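With one protein chain withheld, the remaining protein chains of the complex are depicted in position.
And now, subunit A:
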């Protein structure tokens, strides 16, 4: 086939195509298309890696897979199908996670170039770092519905994947989820947690029972609770005092632990004891626990109190849903009555407990993994979320919508993937011709922009952000956290691994040579429960963090920042590349280039592991680190207040595109963040999707082809 293009390609490009070795990370929608394009162009040394297996919902676009392949390895089948048409190509496949230590620096260095076709940020971050470390060009791509983008990442030449801060994931305070939900998403998150409590991996942060440490329950002004450690005990005493006899029956014990959970037989243990009896589970979750919440009567002074439900008398009528009720729909899009939710709950519990039992028979201690495409798992979450919504007087949602929200579903179609994969391989030609400067980022838009463009290229390759905490010559970051509260374990897991995407970090206190976290097992476990302060990390301490696997070293300066109050939606810690970002927004000069605003598609998130992610619409940098618009009585500090003001203004603008009216608001926004301008003037479609009141996540790519997420253990038994 190279023969047919002999006239079109220069001789050097033809040779480069024949001789190069390329890696495709991800064999999903874009990955399949890229593989086909490469094979058709004459590439003959291709490796492809994907952790995932084929799901029915992949078949509408991942054309190398057919129905008989469901359940098999994506990478293996992609290779097999491609070879049936083109047996002469050398293709190596790995059914594995790219973040595994088997794929280290020397693995990446084998390749002339790497092409990402991923669906989650963690894996993208990881491949980004590996390619920077190996100095191999990386083509990053993604699609979301009709939109997509392709960009080159090359050390020293272009922005890396982490040069511009991505929106952080939205988290909800535990007590909102457990005690006082007010939006459908709160109920959906709760229902997913419940799934894990009953059938999945036990995570103490996902407790679903009433949170007795809710400071609000003590009936004091929140302003009193800035130092919540002081108050926790007070709260406990009062709560215990309130404990009504009815709610304290049976499984409920009166002892609280330090996390605010009432100690008791674990939810799982309890469910097992009653043999997953749907009625008993229902009564505990939707009657007894609610009654218990009602007893915390300070919570309901200003709120509508929840209504416990009785299994024998479930309302049969269909309550209104927040979605257009006129819209005709799939079965999936119809609103369920609570009675129906009850029966769906019953059936799902029966099937899931059976599935759990089956999988534990083969490997004891194993558990199910929530999967939005598993009918029972999804039915369970939809039913529980709606029942809970009903109890709290929150609008119910259809199963279809709940699936979007719970699964962070990114719509995906064959056409967009085909277009984007075409552009990826065209970028590959330029790289092989050493014409990297021509690899401008390209954005595919749903609609023409004002210049009648459907496909919008950048004017030039975006240069690296000199302050990037990943690709700068000496990467630096600032961690603002409460050193008296944060433990070493939290530093390791929440900050370094979850937030900074490291795989196996080593941490040393600069100047002292004390190793506080070691990637070698058994060396520093003793530090786990100590606070940062206890091991000598204070305001101004500099940490040398190394991840040998990623060949990534980062210098972290610690800033003392008081832990926010429990009800505050701001995160426990902030991490920024530039401490300027911690200052009020008015003072920020943004490092992001304005040119990125010409139609950039939201980079997408994991779809399985997280609850929800905000889109990048609002001001970049530390936006996610600013408390949400919520008004707090407690004036925290000036910095935060100023930020809030600006953000509120921008929120006005997100909903609108009225320009003349809001000059004033814009002025604020413009003076603050030049990069935001176009974003404000061209509101993005995800903000106005009728059914996404909780921003659905748009990530670059597919929903399934997780060639990464190391946590993924086992699919549900089907």
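One rule holds in what follows: a contact is a pair of C-beta atoms (placed from the backbone, for glycine too) under 8 Å apart; a residue touches a chain by one contact, two chains touch by 3 or more; residues count from 1.
Keep this in mind: contacts and distances are computed from a predicted model.
Its record in UniProt calls the unshown chain "NEDD8-activating enzyme E1 regulatory subunit", which is the match among "Heat shock protein", "NEDD8-activating enzyme E1 regulatory subunit", "Multifunctional methyltransferase subunit TRM112-like protein" or "Rab proteins geranylgeranyltransferase". From the options A:53, A:267, A:404 or A:563, the residue with contact to the unseen chain in the full assembly is A:404.
Checked against the full complex, the one of A:99, A:112, A:164 or A:416 touching the unshown chain is A:416.
Counting the whole complex, the residues of subunit A in touch with the unshown chain are 1, 3-5, 7-8, 33, 36-37, 39-41, 56-57, 59-61, 63, 66-67, 84-86, 145-146, 182-183, 302-304, 311-316, 319-320, 322-334, 339-340, 342-344, 346-348, 373, 375, 379, 390, 393-395, 399, 403-404, 409-423, 425-426, 429, 438, 440, 442, 446-448, 452-455, 457, 629-631, 633, 651-652, 655-658, 660-664, 682-685, 687-688, 690, 693, 703.
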